[in-house]
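What follows is a single structure, and I will ask about it in a moment.
All protein chains but one are shown in place.
Here is chain A:
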Amino acid sequence: MTPSDRGRSLFRFAAPQVFYPLAGRLAPWFAALAAVLTLAGLWLGFFVAPTDATQGEVYRVIFIHVPAAWMSMFIYLIMAFWAAVGLVMNTRLSFIMSQALAPTGAMFCFVALWTGALWGKPTWGAYWVWDARLTSQLLLLFLYLGFIALTRAIEDPRRADRAGAIIALVGAVNVPIIYFSVQWWNTLHQGASVSLTKAPSMATTMLAGMLVMALAAWAYTIAVVLWRVRPMILERERHTEWVGALLDQESTERGGRA
(Lines give C-alpha, C1' and ligand atoms only; values in the text may rest on other atoms or scores of the structure.)
Protein backbone atom coordinates (compact mmCIF):
# COMPACT_ATOMS: atom_id res chain seq x y z
CA MET A 1 0.00 0.00 0.00
CA THR A 2 1.39 3.37 -0.95
CA PRO A 3 1.19 6.22 1.56
CA SER A 4 -1.47 8.01 -0.52
CA ASP A 5 -3.67 4.89 -0.57
CA ARG A 6 -3.24 4.61 3.14
CA GLY A 7 -4.33 8.19 3.62
CA ARG A 8 -7.59 7.63 1.79
CA SER A 9 -8.55 4.34 3.37
CA LEU A 10 -10.31 3.90 6.68
CA PHE A 11 -7.95 0.99 7.18
CA ARG A 12 -5.18 3.44 8.04
CA PHE A 13 -6.42 3.18 11.64
CA ALA A 14 -5.30 -0.43 11.53
CA ALA A 15 -1.72 0.86 11.27
CA PRO A 16 -0.19 0.69 14.77
CA GLN A 17 1.54 4.09 14.44
CA VAL A 18 -1.82 5.73 13.66
CA PHE A 19 -3.78 3.80 16.25
CA TYR A 20 -1.33 4.37 19.12
CA PRO A 21 -1.83 8.17 19.48
CA LEU A 22 -5.53 7.86 18.60
CA ALA A 23 -6.04 5.36 21.45
CA GLY A 24 -4.23 7.71 23.83
CA ARG A 25 -6.47 10.62 22.87
CA LEU A 26 -9.76 8.66 23.02
CA ALA A 27 -9.23 6.68 26.25
CA PRO A 28 -9.70 9.59 28.75
CA TRP A 29 -12.99 10.57 27.07
CA PHE A 30 -14.38 7.06 27.40
CA ALA A 31 -13.16 6.91 31.01
CA ALA A 32 -14.95 10.20 31.80
CA LEU A 33 -18.10 8.92 30.09
CA ALA A 34 -17.88 5.71 32.13
CA ALA A 35 -17.59 7.71 35.37
CA VAL A 36 -20.61 9.88 34.56
CA LEU A 37 -22.71 6.87 33.49
CA THR A 38 -21.70 4.92 36.62
CA LEU A 39 -22.82 7.79 38.87
CA ALA A 40 -26.10 8.11 36.97
CA GLY A 41 -26.64 4.33 37.06
CA LEU A 42 -25.93 4.09 40.80
CA TRP A 43 -28.28 6.97 41.48
CA LEU A 44 -31.04 5.27 39.46
CA GLY A 45 -30.29 1.91 41.03
CA PHE A 46 -30.18 3.00 44.66
CA PHE A 47 -32.41 6.08 44.87
CA VAL A 48 -34.95 5.88 42.06
CA ALA A 49 -35.64 2.16 41.53
CA PRO A 50 -38.19 0.85 44.04
CA THR A 51 -37.76 -2.02 46.49
CA ASP A 52 -38.52 -5.34 44.82
CA ALA A 53 -41.85 -6.82 45.89
CA THR A 54 -40.52 -10.36 46.36
CA GLN A 55 -36.77 -9.95 46.95
CA GLY A 56 -36.60 -6.74 48.97
CA GLU A 57 -33.36 -4.76 48.67
CA VAL A 58 -30.95 -7.56 47.79
CA TYR A 59 -32.07 -7.43 44.16
CA ARG A 60 -30.01 -4.21 43.81
CA VAL A 61 -27.04 -6.48 43.05
CA ILE A 62 -28.65 -6.70 39.59
CA PHE A 63 -27.22 -3.30 38.57
CA ILE A 64 -23.75 -4.84 38.65
CA HIS A 65 -24.50 -8.49 38.07
CA VAL A 66 -26.33 -8.26 34.74
CA PRO A 67 -24.09 -5.62 33.08
CA ALA A 68 -20.98 -7.59 34.19
CA ALA A 69 -22.39 -10.85 32.85
CA TRP A 70 -23.35 -9.23 29.52
CA MET A 71 -19.94 -7.60 29.26
CA SER A 72 -18.12 -10.87 29.96
CA MET A 73 -19.94 -12.46 27.01
CA PHE A 74 -19.63 -9.47 24.64
CA ILE A 75 -15.92 -9.10 25.32
CA TYR A 76 -15.29 -12.76 24.56
CA LEU A 77 -17.13 -12.43 21.24
CA ILE A 78 -15.18 -9.28 20.33
CA MET A 79 -11.97 -11.09 21.32
CA ALA A 80 -12.91 -13.98 19.02
CA PHE A 81 -13.80 -11.50 16.26
CA TRP A 82 -10.35 -9.84 16.39
CA ALA A 83 -8.71 -13.25 16.57
CA ALA A 84 -10.54 -14.27 13.38
CA VAL A 85 -9.63 -11.00 11.66
CA GLY A 86 -6.00 -11.56 12.69
CA LEU A 87 -5.96 -15.11 11.32
CA VAL A 88 -7.62 -14.18 8.01
CA MET A 89 -6.05 -10.78 7.25
CA ASN A 90 -2.80 -11.34 9.16
CA THR A 91 -2.99 -7.89 10.75
CA ARG A 92 -0.75 -7.37 13.77
CA LEU A 93 -3.05 -4.97 15.53
CA SER A 94 -5.98 -7.43 15.53
CA PHE A 95 -4.13 -9.99 17.67
CA ILE A 96 -2.97 -7.25 20.03
CA MET A 97 -6.57 -6.00 20.39
CA SER A 98 -7.73 -9.53 21.11
CA GLN A 99 -5.13 -9.91 23.88
CA ALA A 100 -5.82 -6.46 25.34
CA LEU A 101 -9.50 -7.37 25.80
CA ALA A 102 -8.95 -10.59 27.75
CA PRO A 103 -8.05 -9.27 31.25
CA THR A 104 -11.08 -6.95 31.33
CA GLY A 105 -13.32 -9.77 30.11
CA ALA A 106 -11.96 -12.04 32.84
CA MET A 107 -12.56 -9.29 35.42
CA PHE A 108 -16.20 -8.89 34.40
CA CYS A 109 -16.65 -12.66 34.29
CA PHE A 110 -15.34 -12.96 37.86
CA VAL A 111 -17.58 -10.06 38.96
CA ALA A 112 -20.63 -11.78 37.43
CA LEU A 113 -19.83 -15.00 39.33
CA TRP A 114 -19.00 -13.20 42.58
CA THR A 115 -22.12 -11.00 42.61
CA GLY A 116 -24.17 -14.00 41.49
CA ALA A 117 -22.93 -15.98 44.50
CA LEU A 118 -23.76 -13.12 46.88
CA TRP A 119 -27.18 -12.80 45.31
CA GLY A 120 -27.81 -16.55 45.23
CA LYS A 121 -27.26 -17.10 48.95
CA PRO A 122 -30.20 -14.97 50.20
CA THR A 123 -32.53 -15.85 47.31
CA TRP A 124 -31.75 -19.52 46.56
CA GLY A 125 -30.10 -20.46 49.84
CA ALA A 126 -26.78 -21.35 48.19
CA TYR A 127 -23.72 -19.40 47.01
CA TRP A 128 -23.14 -21.90 44.25
CA VAL A 129 -25.03 -24.64 42.42
CA TRP A 130 -23.82 -26.72 39.48
CA ASP A 131 -26.52 -25.36 37.27
CA ALA A 132 -26.18 -24.94 33.47
CA ARG A 133 -25.97 -21.13 33.56
CA LEU A 134 -23.48 -20.99 36.42
CA THR A 135 -21.33 -23.83 35.12
CA SER A 136 -21.06 -22.41 31.60
CA GLN A 137 -20.20 -18.97 33.06
CA LEU A 138 -17.46 -20.60 35.15
CA LEU A 139 -16.17 -22.27 31.99
CA LEU A 140 -16.01 -18.80 30.40
CA LEU A 141 -13.74 -17.64 33.24
CA PHE A 142 -11.45 -20.64 32.62
CA LEU A 143 -11.41 -19.85 28.89
CA TYR A 144 -10.32 -16.28 29.64
CA LEU A 145 -7.64 -17.44 32.07
CA GLY A 146 -6.47 -20.12 29.64
CA PHE A 147 -6.24 -17.57 26.81
CA ILE A 148 -4.24 -15.16 28.99
CA ALA A 149 -1.92 -17.87 30.30
CA LEU A 150 -1.29 -19.36 26.86
CA THR A 151 -0.62 -16.07 25.04
CA ARG A 152 1.81 -15.04 27.79
CA ALA A 153 3.56 -18.39 28.07
CA ILE A 154 4.59 -18.64 24.41
CA GLU A 155 7.73 -16.60 23.74
CA ASP A 156 7.38 -16.16 20.00
CA PRO A 157 4.62 -13.52 19.56
CA ARG A 158 3.50 -14.91 16.19
CA ARG A 159 2.94 -18.37 17.63
CA ALA A 160 1.32 -16.91 20.78
CA ASP A 161 -1.07 -14.90 18.57
CA ARG A 162 -2.13 -17.94 16.61
CA ALA A 163 -2.49 -20.29 19.59
CA GLY A 164 -4.52 -17.66 21.46
CA ALA A 165 -6.72 -17.01 18.43
CA ILE A 166 -7.63 -20.70 18.30
CA ILE A 167 -8.72 -20.77 21.97
CA ALA A 168 -10.68 -17.54 21.43
CA LEU A 169 -12.51 -18.99 18.41
CA VAL A 170 -13.19 -22.45 19.85
CA GLY A 171 -14.27 -20.95 23.19
CA ALA A 172 -16.72 -18.60 21.49
CA VAL A 173 -19.06 -21.60 21.12
CA ASN A 174 -19.58 -21.37 24.89
CA VAL A 175 -21.10 -17.87 24.70
CA PRO A 176 -24.43 -18.85 23.09
CA ILE A 177 -24.50 -21.84 25.46
CA ILE A 178 -24.35 -19.44 28.43
CA TYR A 179 -26.95 -17.15 26.92
CA PHE A 180 -29.49 -19.85 26.04
CA SER A 181 -28.72 -22.15 29.00
CA VAL A 182 -31.72 -20.81 30.91
CA GLN A 183 -34.00 -21.89 28.05
CA TRP A 184 -32.35 -25.15 27.06
CA TRP A 185 -32.01 -26.63 30.53
CA ASN A 186 -34.11 -26.58 33.65
CA THR A 187 -32.13 -24.21 35.78
CA LEU A 188 -32.36 -22.40 39.06
CA HIS A 189 -31.17 -19.22 37.38
CA GLN A 190 -34.00 -16.98 36.21
CA GLY A 191 -34.62 -16.34 32.52
CA ALA A 192 -33.51 -13.26 30.62
CA SER A 193 -34.74 -10.05 32.26
CA VAL A 194 -34.49 -8.20 28.98
CA SER A 195 -35.16 -9.59 25.53
CA LEU A 196 -35.81 -8.10 22.13
CA THR A 197 -39.09 -9.94 21.61
CA LYS A 198 -40.88 -9.60 24.95
CA ALA A 199 -41.70 -6.65 27.16
CA PRO A 200 -39.19 -6.48 30.05
CA SER A 201 -40.30 -8.27 33.21
CA MET A 202 -39.25 -5.47 35.54
CA ALA A 203 -40.09 -1.91 36.59
CA THR A 204 -39.01 0.77 34.12
CA THR A 205 -36.72 2.49 36.61
CA MET A 206 -34.99 -0.82 37.44
CA LEU A 207 -34.51 -1.47 33.75
CA ALA A 208 -33.19 2.08 33.20
CA GLY A 209 -30.63 1.67 36.00
CA MET A 210 -29.47 -1.63 34.56
CA LEU A 211 -29.11 -0.29 31.02
CA VAL A 212 -27.22 2.82 32.17
CA MET A 213 -24.83 0.59 34.15
CA ALA A 214 -24.41 -1.59 31.05
CA LEU A 215 -23.45 1.49 29.00
CA ALA A 216 -21.02 2.49 31.76
CA ALA A 217 -19.43 -0.97 31.52
CA TRP A 218 -19.04 -0.53 27.75
CA ALA A 219 -17.41 2.89 28.11
CA TYR A 220 -15.12 1.57 30.86
CA THR A 221 -14.09 -1.42 28.76
CA ILE A 222 -13.27 0.77 25.75
CA ALA A 223 -11.18 3.14 27.91
CA VAL A 224 -9.23 0.37 29.67
CA VAL A 225 -8.62 -1.61 26.49
CA LEU A 226 -7.37 1.49 24.64
CA TRP A 227 -5.00 2.18 27.52
CA ARG A 228 -3.85 -1.43 27.67
CA VAL A 229 -3.25 -1.75 23.96
CA ARG A 230 -0.76 1.16 23.89
CA PRO A 231 2.18 -0.42 25.73
CA MET A 232 1.51 -3.68 23.87
CA ILE A 233 1.86 -1.83 20.56
CA LEU A 234 5.14 -0.21 21.69
CA GLU A 235 6.62 -3.56 22.70
CA ARG A 236 5.62 -5.29 19.47
CA GLU A 237 6.75 -2.41 17.27
CA ARG A 238 9.97 -1.65 19.14
CA HIS A 239 12.12 -2.23 16.05
CA THR A 240 10.27 0.36 13.97
CA GLU A 241 11.33 3.95 13.34
CA TRP A 242 8.20 5.54 14.77
CA VAL A 243 8.63 3.80 18.15
CA GLY A 244 12.29 4.85 18.06
CA ALA A 245 11.27 8.49 17.54
CA LEU A 246 8.67 8.24 20.31
CA LEU A 247 11.21 6.78 22.73
CA ASP A 248 13.66 9.58 21.89
CA GLN A 249 11.00 12.07 22.84
CA GLU A 250 10.26 10.23 26.10
CA SER A 251 13.93 10.06 27.05
CA THR A 252 14.38 13.78 26.34
CA GLU A 253 11.40 14.56 28.57
CA ARG A 254 12.80 12.32 31.27
CA GLY A 255 16.24 13.89 30.95
CA GLY A 256 14.71 17.36 31.17
CA ARG A 257 12.98 16.48 34.41
CA ALA A 258 15.99 14.88 36.08
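Assume a contact is a pair of C-beta atoms (placed from the backbone, for glycine too) under 8 Å apart; a residue touches a chain by one contact, two chains touch by 3 or more; residues count from 1.
Everything that follows uses one rule, which is that contacts and distances are computed from a predicted model.
Missing chain, UniProt protein name: "Heme exporter protein D", from among "Sarcosine oxidase subunit delta", "Multiple sugar transport system permease protein", "Gluconate 2-dehydrogenase subunit 3 family protein" or "Heme exporter protein D". Contact with the undisplayed chain is limited, among A:Phe30, A:Phe95 or A:Trp119, to A:Trp119. Not every partner is drawn; the one left out touches chain A at residues 46-51, 56-58, 60-61, 64-65, 68, 103-104, 107, 110-111, 114-115, 118-119, 121-122, 220, 224, 227-228, 230-231, 234-235, 238, 241, 243-245, 247-248, 250-251, 254.
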